[in-house]
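Every protein chain but one is kept in place in this view of the complex.
On to subunit A.
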Amino acid sequence: MTEITPQPGPRLRVLILGGTSGIAEATARLYAAEGADILLVGRDRTKLDTIAADLGVRGAGRAEVAISDLAAPADAAAELSGFAATLGGVDHILVAYGILGDQAEAARDAAAAERIMTVNFNSAAAWCLAAANLLESQGRGSLVVLGSVAGDRGRRQNFVYGAAKAGLAALVEGIAHRFAATGPRAVLVKPGPTITAMTAGMTRKGLLWAKPEAVAAVVRRAADKGGPVVYAPWFWRFIMLIIRFLPASIFNRLDI
């Protein structure tokens, strides 16, 4: 692990959509240790305030919260510029909220499926598009979006969630493509299974579970450098390469 020490000079201004997500919080701690100004957006004021206080002691220049139901933005562009104004301008935008949902329920109940797609794709896409315009207009800054390895190939276990994340992946790749010749950058980070509250109900057997700190280190780095798609931890890139290229005749017989 590398040590990040507070930078002299202007402080980084970081906007986090989905501030109570486990990966977002671990990432925010890295930013706090650098002395960044951080705005956390989410629905649960108590939890956001708890995290903001912690980030303040951990060294954040400022740690503030804004309450918003991110899954249902009325006007993402207007809200986003409001958040940026609160920070006095924005350097990094992290889109980190999402729900895992329940695949079995989604298969039965159209409303449940729609909820998974609305939260993880429709609303996230609205924020990403608004962020792309904002960053393009200022000619600099990073958009980092949390996708999932589940978006790389549909599996019976969670393909509604996976489909939403796959859609988001195409969208962010497109934004990165659009940015290619200009100043800002856009990155999709694809974590594998991570030990956070989102996965608390799952049996975390096996070696492939990552700690949120490990994923956060990848997310933080992605804002500064790296390609438009980054796996977290890195080995997922190779695992998913294999999984994507398995012929359906084999894949469909595997219980993965």
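Convention: contacts are C-beta pairs under 8 Å (C-beta built on N, C-alpha and C of every residue); 3 or more make two chains touch, one makes a residue touch a chain; residues count from 1.
Just so we're on the same page, contacts and distances are computed from a predicted model.
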Per UniProt record, name of the chain withheld from view ["EfeM/EfeO family lipoprotein", "Alpha-1,4-digalacturonate transport system permease protein", "FAD-binding oxidoreductase" or "Cell morphology protein"]: "FAD-binding oxidoreductase"
Contacting the left-out chain in the complete assembly, out of A:33, A:117 or A:229: A:33
Sole residue of A:22, A:101 or A:147 that reaches the chain not shown, by the stated touch rule: A:22
Given A:43, A:58 or A:237, the one touching the chain that is not displayed: A:58
Of A:47, A:221 or A:237, the residue in touch with the unshown chain: A:47
Touching residues on subunit A - with respect to the absent chain: 1, 3, 5-6, 22, 33, 46-47, 50-51, 53-54, 56-59, 197, 200-201, 203
